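To start, I am sharing the structure in question, which I have written as structure tokens.
Excluded from the complex is one protein chain; the other protein chains are retained at their positions.
The block that comes next holds chain A.
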Amino acid sequence: MGKYIFFGLLIFLVLLGALLTWKRMDEKKVLAEIHQSIPSIEFSSLDEKSVNLSTLIGRSLSLVVYFNSTCPLCQSEAELLVTHFQDRENLDFIFIFSEPVAEIRGFKESNHLEKLENVVFLSDTLFQFAHAFKLPGTPATFLYDTEGKLVKEFMGTFNMQELKDAIAEVNGD
């Protein structure tokens, strides 16, 4: 009897793993579909004008970065982006902050983000982007190609080498 209970529990462990995986894979499939299509959301730009995100993506290779100025990992990523991508022309940077315009300006200046070419700053105080993309937090980074197709995504910190490799692959380098 004891033997059956023991092996029954082991089978239960395996089935539990299978169930958790199946649920997670299902969620990931839904998330992948959501991230593929760029939502038509209006954000506020630094000059307080309304900008639709879908109009910004697809003109060139676009890097959409979801930030918060108080997050230390975002500060680290901003420094990395400036170090590796300053003066790079064929890449659009779209920074979406979950904060008001005044704080974005402060973050932009303290992290020298003006050194990046083709950069847009958007304010999303209503967390529309995080809600639409079901983001667990900041930072989150998405690379879209010239047709607006998602190439690579990073939840949390990105790996610069992986990002550069993804850009090189799209550019055919």
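In this text, contacts are C-beta pairs under 8 Å (C-beta built on N, C-alpha and C of every residue); 3 or more make two chains touch, one makes a residue touch a chain; residues count from 1.
Here, contacts and distances are computed from a predicted model.
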item	value
Undisplayed chain, where the name is taken from the UniProt record, one of "ABC-2 type transport system ATP-binding protein", "Phosphoribosylformylglycinamidine synthase subunit PurQ", "Yip1 domain-containing protein" or "Plastocyanin"	"Yip1 domain-containing protein"
Touching residue (missing chain; options A:70, A:83, A:125 or A:171)	A:83
Chain not shown, touching residues in chain A	2-3, 6-7, 10-11, 13-14, 16-18, 20-21, 23-25, 28, 72-73, 75-80, 83, 157-162
